[in-house]
Every structure is written in structure tokens, then in C-alpha cells.
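Apart from one protein chain that is not included, each protein chain of the complex appears where it belongs.
Up next is chain A:
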């Protein structure tokens, strides 16, 4: 991915040389043509087309914001309810993510989702231990959310 961005910036620089115009709009136009060039020649360049990853990262960011809002609605509801009926517990969640970077991102996301908080990660990076504030209604819904998170993170990193 870094390699593709480097190629793109070099194409933009070449464009500025060709136009003999050293301004930001010129760089932008050159960058745009470089993007199309890489899209056309992606068979010869290793890795996925990097712009699709940037779009996936944008999607992940909005997922982040939406989950933060939902989590807060849920926490406020739990706190302000006159009778405290929570059933906290700790459950284990196996994950397919491999690198430290992916797992860090996943645990950040889980911490900001409704009713869950990462407590520990097993030594072989395969299981996340998560504290849930409401076990019964959490179990099914949470594993669904986790699948969508893991997919969204894999879209970005692989």
C-alpha cells in the first residue's frame, strides 16, 4: 500500500514537471491521473488497489462514530433506569485477526460498542476476554456485531 502511494506521488511530481506549474491544484490533478494510472495497471503492481482500502477505512470510521453514539444511549438507559437490572459477566470471544495492529483496533471498537469492555487478550492472540454489562441480551447481538467489525477491519488490512 505504501508502495502504491509512493508511485502515485511520483506520478503527481512528474505531472508538475511536465506542466512546469508548481502549485497545489497542479499536484492534485497529477495525483488524480496517477490514481487512474494505478487503477489501469493494477495487474502489474503487487497488492490490492490502495484507494479501495482508503474507502474501507472511511467506512470503519463511520462505524466507529455510530457505535459510540449507540453505546452512549445504552449506557444512559442503564444508569438512569430506576431499578438496576443489569447482569454483568465475562465471556470469551475467539478472533481470527492475526497482527497486533488489527487486534488493537478491534479491541478499541469493542470497548466503544454498547455494553462491552475488553478485559484481557490471551497470550496467543486468539481469544479476547470481554466484560459485558448485560449478558443475556448481549450474547447473540454482540457476536453479530463482532463479525461485522472483524470483516470491516479485514477489508482495510488485507
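Rule of thumb we're sticking to: contacts are C-beta pairs under 8 Å (C-beta built on N, C-alpha and C of every residue); 3 or more make two chains touch, one makes a residue touch a chain; residues count from 1.
In this section, contacts and distances are computed from a predicted model.
Chemist: Which of the following names does UniProt give to the chain that is not shown: "Phenolic acid decarboxylase", "Light-independent protochlorophyllide reductase subunit B", "Aerobic carbon-monoxide dehydrogenase large subunit" or "Multicomponent Na+:H+ antiporter subunit G"?
Modeler: For the chain missing from the view, the UniProt record says "Multicomponent Na+:H+ antiporter subunit G".
Chemist: For the chain left out of this view, which of A:19, A:66 or A:87 touches it?
Modeler: If we include the chain that is not displayed, A:87 is the one touching it.
Chemist: So which bits of chain A touch the chain we can't see?
Modeler: Residues 68-69, 71-72, 75-76, 78-80, 84, 86-92, 107-108, 111-112, 115, 117-120, 122-123, 127, 129, 131, 133, 135 of chain A touch the chain that is not shown.
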